[in-house]
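Removed: one protein chain of the complex. Kept in place: all other protein chains.
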């Protein structure tokens, strides 16, 4: 069956950008849950019933739900229930969602639905890393009284975000120290032109201006903060509880910021395009 | 005579950072005109008389004055008069200032003062270009709904700021088009890896996401804006009146921002260090 | 036991650079198998017996052997037998080698020796990737009649060498297209600023100036070569038989070069230091 239409139910502005990008490629778009002010768009928000009835595919938001019982829909005046009735209405549709396992745990009814977890896709994670890295740099530029150029930046972790962030900071002219655990990662960090440091030895560092943590483990404890980061701005990108001892940071007078969900906040347009690309990749492979 | 002390009279926080950086190198510092809240500093604001009497060198702010009769001193509760009495009190001092010609035009008395225009120094201008370029990128990140990475950026002008901004945008992964007037500048733009365009042909461009203007001449008129920049954020870094037809931009629904005096706003610490370095260069050459 | 001395038996000039670098850090060095002219060095080549007797650790070359019965020793006038007698002489030593499995297959005697395969270490492979990438660029510069800057370069594969080579070519100002198989690798290629292409679609490319293959599978067949690479220089870095149909290339008049073992050839000094660092890493972990 040739896909011709998509219904976007709930979510924030990146869903609208995804919808807009699909519309510009000729797809018919229905949106539901955007009746509060959220910018100028060419679509009108309709009811969930109408949206679902008309569309070949459904797109649910990131995150899917915050309370476990309604769809995450910050721009909707009415809650959209995440119940068996909704699941039943999806029976002959392809449904693109995040948090698929959560959905399956809610009720047996969801097992009947053709669910595609686009948020679990590796290519979306990689592309979101670009938006996260830029968002982190935007925070750093706003908070730091010096220039990134010439500053001493520590990037902890050499996963997706760490790789992109190291490159961008280097591209802005920072002195980039990247911390990793494995010897081969340290070798690659050196090969790509940054200064490698073993994550076990963070407390040997001194005079860091900006810390970017991407590791979801408590690696910035009081000791490490006090020794090398006492004049630094610390930006933690790791999901809660993060990798920074925020209490100690406060006690030490260190500004520490937990910056989460950056892609949707700082770059909803790019995030929307990434969602669209990932959904199209999944349809192509289907 | 060996210089041992500096008095900073008026100005914004970058003067305090310059003072702090000198203090950390062992100089005795006096500040005047900072009795309003302006952050935590180790100096106390004293009277102009006391500051001047004790110091070997005086540092006046950027800009020197906004009204022609008092020193620019936004953190001072009392105005500091820029009069013959002040000039007389400087008679045996080295005075570092901006807008030296303005000062000389105010009264004959200033001709007796040893004035050093640190703001007219080329190396300060080059180093400030880094802070201006970063400030422009910070504005772009805040205003643009996409990522700089992958966006199509137009940098108009290949002077100090244009050179640094092109490099930084390229370092973030943007598609950088740099406009210049001279053939050899276009060749150098190409040699450094950006796409050159003749500034006469800006109206041939299409689908620009971000415009950064550094040229102080009206090069972004209604026609050029409407053709290539209709979905762009336009950031004008050129001093007033700038290079953008802001009325037309508004009529076309284009977001255009006149971003001036960025170094002092976005990076007072780095700006302060640049001021210190420039003053020390001038003393060394003296 | 504190290690104080190393014996290098056989190999090429990178072994001598490794030895020199260790010597400069205070270790006592013995070398064997370097009595032919091989540059100016501060060591004298001694017999295997003498070298082994005096040293705490033995370093065997890369590759260990070419014929299966003697140590690879191009600068030795006499062959050095790789036999049970040699193995027995190593009984109380730490022996750093390449091709450990080959050695173990030669005879039971080798099972008694404390063998450390430094060539199998991931960090050595990563660091050698830098030398391989530079070596490939050196070949390209020598063979290509244009400049790398502004040329259209295809890097096939996004492993260690592909990552470093893409970055270096980009750093020289080439237009870099990097081919990978996985969607997330293509996303990372895009995130890092290169143009991604699916390795299945190489035949869609046109007008490539320089091809660098790192994939050890026949991906440059007659069809792909004829369509997109007919004016290209093709440099194959994949181990024999490589990834290029050399016969077809020749028939099509395409210059194709199988460039193997580049690190030892183009950068023996850096390769020697990598060997030293890897051996020291292994001793530290021991």
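Things worth noting here:
Letters are used for the chains, namely A, B and C, taken in the order the chains are written, and counting of residues starts over at 1 for each.
The working rule: a residue touches a chain if its C-beta (ideal position, glycine included) is under 8 Å from a C-beta of that chain, and two chains touch if they have at least 3 such contacts.
Computed from a predicted structure; not experimentally measured.
Across the whole complex, the hidden chain's contacts among the shown chains comprise A, B, C. Only one of C:32, C:58 or C:130 touches the chain withheld from this view, namely C:130.
Residue-wise, the contact with the chain that is not shown comes from B:192, picked out of B:3, B:38, B:104 or B:192. When the omitted chain is restored, the residue from C:54, C:89, C:184 or C:270 that touches it is C:270.
Residue-wise, the contact with the chain that is not shown comes from C:149, picked out of C:102, C:149 or C:195. Although one chain is not drawn, its touching partners on chain A can still be listed: residues 149-150, 173, 190-193. For chain C, the residues touching the chain absent from view are 13, 17, 130-131, 134, 137-138, 141-142, 144-150, 167-168, 170-173, 266-270, 273.
One chain is missing from the display, and on chain B it is touched by residues 121-123, 125-127, 129-130, 160, 163-164, 167, 182-184, 186-188, 190-193, 281.
In the analysis below, only the chains that are shown with their structure count from here on.
In a homomeric contact, the two copies may use the same or different surfaces; for chain A and chain B, over half of the interface residue numbers are shared, pointing to the same surface. With centres taken as mean C-alpha coordinates, the chain found closest to the middle of all protein C-alpha atoms is A. Each chain gets a centre from the mean of its Cα atoms; for chain B and chain C, those two points are 50 Å apart. Mean C-alpha positions place chain A and chain C at a centre distance of 39 Å. Chain A and chain B have Cα centroids lying 35 Å from one another.
In chain C, the residues that touch at least two other chains are 190-193.
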